[in-house]
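All protein chains but one are shown in place.
Then we have chain A:
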Amino acid sequence: MTWKQKRVLKLASIVVLLLVAAYFLYPLNESINLGLDLQGGTHVVLEAQDTAKTKVNNEAMQRVKSVIKRRVNGMGLTEPVIQLQGERRIIVELPGIENPNEAIQTIGRTAQLKFKNEADEVLMTGDKVKDAESGFDSKFNRPIVVMELTSEGQSKFAEITRNNVGRRVGIYLDNELLTNPQVQEEINRSKARITGFESIQEAQNIALQIRSGALPVPVEVIENRTVGPILGEISINKSVKAGIIGLILIVIFMTLTYRLPGVLAAIALAFYSIIVLGVLSGLNATLTLPGIAGLILSIGMAVDANVIIFERIKYEYQQGKTLKASVESGFQRAFHTILDSNVTTLITVLVLAYFGTGTIKGFAITLGIGILTSMFTAIIVTRMLLNTALDTNLLQKNSLLGWSRR
């Protein structure tokens, strides 16, 4: 391949990369996930507690997770997060929740689902119920709730219904009566049907509450971080403004210090911004407030790579090499420096990403992506721009050159 073909190839790969980044970024306001601190929302860590009856184990945690998941799904939020952490913790993230504190109470409630006979004796508890759904019955088109039982629950429920034909069996959640259906016949199936609701809404509501059931072990809120929507918006506006001003200041500084090469570095910086945001969007990363800070910081580091290169070229030039040779050896020498200095920063980023939680992790990931991208733009993009400028003889004019021989 001739050097000209090589350059065309490089140019093409950069253009393709930019297009891919732009694809991920379109439309801008939907492409990047905002963290809870920016869009408002609640981050809660719950810890399961042992009771005399039940010890916390993996099975109990799985059940806690599924119960909490159902409770959260009933809130109608977009993209809530529910995940287990360690042996007895569960993280719940509720983006854009309106009444966060009430929501946390709902989630953490150790509601107990009970089936009682007319004499108020407990016949069965909620752990025998697998699922519950509302619907319409096919014959009369009445709203119904269909309750799905575990295999143990099926035999238990058969026994209950057999003993109570013609009487009522109340379903209680937190000792509050949900519904009080009359048993018409013995039910020995995995699915039991409850009728007698006034509306489908009522049936839906009862089904949801039966479904949400009970937590097998009590949970305690050990961490709660809630950001109201207003604060999030203020933070975004302020940090975006700060970022843009920071960027403008850098461009002014680079142009004054390095003249034409400085302008080229600014163009490379624009490439950098698009690619970083594209990668963030492509990786589905979440942008948090410290993440924005990390991003702005990585801009500083992206510029640093250019500074290292330009200073090195200047140094080579002052040693008496021709301009073209200076650019060539400047890039080669600067490459080692940039590599070593960035690898050490990447090491701390990796440690942060591994040990950090929440916002710190977000910061580390954005800074890491920023550093890797900055190496690419400084080494590939700036170099190509500088070579192009060399070919057009623009750089030969001393007034456009940020450096001269001593």
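Some observations on this one:
The working rule: contacts are C-beta pairs under 8 Å (C-beta built on N, C-alpha and C of every residue); 3 or more make two chains touch, one makes a residue touch a chain; residues count from 1.
In this section, contacts and distances are computed from a predicted model.
Candidate names were "Protein-export membrane protein SecF", "Ferritin-like domain-containing protein", "ATP-binding cassette domain-containing protein" or "MbtH protein", and the UniProt protein name of the unshown chain is "Protein-export membrane protein SecF".
Remark: the omitted chain is touched by one listed residue; of A:Ile250, A:Val276, A:Val327 or A:Ala378 this is A:Ile250.
Here the missing chain is touched by one residue of A:Thr179, A:Ser239 or A:Ser273, and it is A:Ser239. Touching the missing chain, out of A:Phe115, A:Phe157 or A:Phe363, is residue A:Phe363. Listed by residue number, the positions of chain A touching the unshown chain are 37, 45, 47, 100-102, 104-105, 108, 220-228, 230-231, 234-235, 238-239, 241-243, 245-247, 249-250, 253-254, 257, 289-290, 293-294, 296-297, 299-301, 303-304, 307-308, 311, 314-315, 333, 336-337, 340-345, 347-352, 355-360, 363-364, 367.
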